[in-house]
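One chain of protein is taken out of this complex; the other chains stay put.
So, chain A:
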């Protein structure tokens, strides 16, 4: 099996979208191009009402075929990892289940296999998540309210790269902040294998108030297509999986 590339956008925000198109629609567009969208919403401690809504977070992730979590900032490190890994497994399991249906006939999923057989299939899932290449575009809300959370975001991202770089597959990370001065989102760190030097990258904070989540997601999506064009590879992640029906 040749290694394939899983593409993810990880949106980290503490507010609701209040400018531009519906972020869930953009997430659906991303998913249609085999890019998974995960969302982590950070809650404000000691506040009864939060500016980030569970509904929006869930809607974006659902449309984007990804995973969402609403948490307090102390849980960010473990959540960033959990969400990333879970989305990888979910994507791969989805493909494997589809293959299974082709082999075993419709209506057959992993649950219909006895536990011992299931192990063999899941081993395949695990092998792929260990060896697949991973590209994660991290889209961080850098509006004023995020200011005191950015330190935790940095630590979580460094920890994420420690975990992901222990895998056999290659990783690439890029970081975008939103909103930008003129654009919806700006690249603050170009594609790299290591996030250790993330510390220096967060820019001067933009003025608070606007959270153009939809347009920012679109910016992220464009980045992926620019990248793909650059590589001149027409294959997107999924088509490369086609081999393992045999």
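Operating definition for what follows: a residue touches a chain if its C-beta (ideal position, glycine included) is under 8 Å from a C-beta of that chain, and two chains touch if they have at least 3 such contacts; residues count from 1.
Assume contacts and distances are computed from a predicted model.
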Request  = Would you kindly match the missing chain to its UniProt protein name, picking from "Serine/threonine protein kinase", "ABC transporter permease", "ABC-type multidrug transport system, ATPase component" or "ATP/GTP-binding protein"?
outcome  = "Serine/threonine protein kinase"
Request  = Please pick, from A:33, A:165, A:192 or A:227, the residue that touches the omitted chain in the full complex.
outcome  = A:165
Task = Would you mind spotting which of A:29, A:71, A:110 or A:152 touches the chain that isn't drawn?
result = A:110
Touch list for chain A against the chain that is not drawn = 89, 93, 110-111, 114-116, 118-119, 122-123, 125-126, 130, 159, 162-168
